[in-house]
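Here it is: the structure, laid out below.
Certain chains of the assembly are absent from this excerpt, and the rest are unmoved.
For clarity, chains are labelled A, B and C in written order, and residue numbers in each chain start from 1.
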Amino acid sequence: MSIYHIAIFLTVLLAWKLTVETQLMDSFFIGDPVLVFGKIVNWFASGDVFRHLWVTLVETLVAFGIGSVLGLVVGLWLALSPLASQLSSPYIKGFNAMPRVILAPIFSVWFGLGMTSKIALGITLVFFVVFFNVYQGVREVSPVVLANAKMLGASKRQLLRSVYIPSAMSWVFSSLHTAVGMAFVGAVIGEYMGSAAGMGYLILQAESVFDINGVFAGVIILTFFAIALDYGVGFVERKLLHWQPREARTIGDTA
Amino acid sequence: EPEQKDVTIAVGGKVALYYLPLNIADLKGYFADEGLNVQIVDFQGGSKSVQAVVGGSADVLSSSFEHVVNLQALGRDFVGIVLQGRYPGFALSVTPELGETWTSAADLKGKKVGVTAPGSSTNAMVNLLLKKAGLTPDDVAIIGIGAGAGVLAAVQQGQVDAVVQADPATTLLVDEGLAKVVVDTRTAEGSQEVYGGPMPAASLSVPQDFAEENPETVQALVNAMENSLQFLQTATAEEILEVLPSEMMVGGDRDAYLKMIEAVRPSYSPDGRFTDEAMNTVLAVMKEENEAVGNAEIDMDATYTNEFIDKAIAGE
Amino acid sequence: MNSQPSAEGRADFARAGAAIEPALLLENVVCTFPSRENPNGTYCAVSDTTISIAEGEFVSIVGPTGCGKSTLLNVASGLLDATSGRVECRGAPVAGINRHAGYMFQSDALMPWRTALENVVAGLEFAGVAKREAEDRGRAWMARVGLSGFEHSYPHHMSGGMRKRVALAQMLILDPAIIMMDEPFSALDVQTRQLMENELLDLWSADRKSVMFITHDLEEAIALSDRVICLSAGPGTHPIGEFVVNLPRPRNVAEISHSPEFQRIQREIWEVLRQEVLKGYAQNKK
């Protein structure tokens, strides 16, 4: 977070405010940054928002966790088992293209109206993003590194741990950045379709009475948490992928 | 001759019985008879249809009249031009166990109540009932469950103890034996009990400017709607069913659907006029239930006009 | 083995070894690759090649670049299935990875996500050796290849020669019965190369492993081997000469090249190869 980021942020806010003031766009749709800010402050001051935020964050994190791990496991499995991959491929592609929102009622039949159904929805979004990247990442393993590990006596399991997974890691992390967003989307849409609490519930409530400022307040809060989670992913990524070859640099290199 | 022949009407949940007058007018060709080329755009919820008209991507709004009042409070001047329903048609249904011992809304304390969406008209109705029973909205858990198949699932699995829904959900719940109706605003008495008077339901409304710039178009719309309302008053349920395509038949079960039509028929407006009594009721309810309306000066006379409907009736 | 310009007595050693079950046997091996030049074309890299390596024998393979040496090692190690032919290791047909063999690849094959030391101990780790012990042995090997102090460097922070030495340690630490090396020392300076060669000879003579060694350096080939096999230029590579090296052991790599026997063999091999390369080059140049 540099001074530039703050400058850009303020510029965006100012542009927003000006758009509204000059009626370039209708504040009925884009709200008013001052009122949105007031709403956020109000929510936090009154403590109303915490319960909803908690629900959404838990749903998001759980969906993110389970979805990623599932994507990783299934991705590895199918990438290493051509037969399974061939047989399941049309189903995976089909499910991926299925509009999940339509499944929301079915999920609430199966998982109830609580967090579980939102988590399930989030998982269906996160899973595919991670899956496709892991699948491709494994197939991109350098053939000679793989051959070397085999010659060194690695078992299937050890190949997985020592070659396939590290090699696919940058693919995994790339997908995790998308997946963070998907997990939030899943949780919020799920709540939006039917729930008793959560940021999606709050947003829907505001929308029902055309309180666009409330809608944006909710969206902005979500966005901040998404960015925070993404920084977390980035942090782990830098830890795990520090070995990656980059262009060589000497000390004192100013370029 | 209408000024604007191509008219887009926005509606949230088109095939619901709530908007039957609009659908009849469309299906029986009343709009075409008036020289209009109407396109009905369906939205996933009432508020989305409102946004479409405010944003200018649709011309005419078919929604519950409460939205018109709410919009005025937000500085958007819409006028109701014809009323489709005179009673909201919502019903509070509770699980059979709860139904057996039901006395009043006070029994809802600590229960989970399903509404179509938080902040919606169904939510408002729950709030009103609670207030009458001396409770606050915090005494129950309000759960948004939509208006689709999820409603049945939620009741069946005991995820809610009570729901406020319109038809077809209510009838389906009752037919499946999943719930018992305890408060019913499909009738005058029910509306009186909940809202303290006849509560206007679905209406057609247009932005103020649109009405001023296109009086002939509006007149044509209203004429068509008036014909549709007359048809609904005079036709038998079978005749009505004849008009509707099979896709609109809930569950594909003809007899069940006939029953449903019979049940909701009284809630349609007989003449499409906005009555003072109804206007007072809706204002009083909205003042209590909607923060924006509560804080605003509302000029009810600006929210509707009977000018067109009167002409349409006179023209018959 | 079409021509066999020099079939001295020690060749019997190889034969005899073969009879009492060779450490490694390639028989009538053919390797045909799909060709990129035309859609359904094929490129016959290796054709009808028979090579047998006895237990404890050190065999070098030389041949023009691109002739099929690496392909043969890939077949022998079980990484590549031959189009036809028989591959046996210690009497058993090779199916899948050849578990008796250690293979040092021609190209960089270190795991880039592991440090030098982690790479060296990878094989021990796979074999389930305790971490402490593996690291101790790994460190000792890092020192043997002259890389103490670079234990925690990643491969892309090392020079080409250093990576090669890590790969060498990585393979030798496992003490494989059959050692296969594909130009292991070509990225090393002459002096380091001699140190490594002596290191390899020490190891080999300690418990007489079998070695299949690919090099472009004839001196190296002769100095190290019991037998040098020459391959023809591709396509359709096959052995065109086999030279038994009867120089006494132990040998000192730096000095042996002055012996007349050495120089004779070198001249012979050189002659065979030169014609072969020119042939291939002329062919290619059209």
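Keep in mind that, in the parts below, contacts are C-beta pairs under 8 Å (C-beta built on N, C-alpha and C of every residue); 3 or more make two chains touch, one makes a residue touch a chain.
In this text the structure is predicted, and so the values were computed from the model without any measurement.
Taken over the entire complex, each labelled chain kind is present as follows: A x2, B x1, C x2.
The criterion applied here is as follows: only the chains that are shown with their structure count from here on.
With centres computed from Cα atoms alone, the innermost chain of the structure is A. Rounded to whole angstrom, the centroid-to-centroid distance between chain B and chain C, based on C-alpha atoms, equals 85 Å.
Here the spacing of chain A and chain C, counted between their Cα centres, is 50 Å. Mean C-alpha positions place chain A and chain B at a centre distance of 38 Å.
Shown for chain B are the residues that touch two or more other chains, of which there are none. Of all the residues in chain C, the ones that touch chain A in their complex are 77, 79, 97, 99, 101-103, 105, 107-115, 122-123, 125-127, 154, 156, 167, 170-171, 174. The part of chain A that touches chain B in the complex is made up of residues 26, 28-29, 104-105, 108-109, 112-114, 193-196, 201, 204-211. Within the complex formed with chain A, the chain B residues making contact are 45-47, 50-51, 54-55, 70-71, 74, 76, 112, 117-120, 123, 141-146, 148-150, 153-154, 157, 159-160, 290-292.
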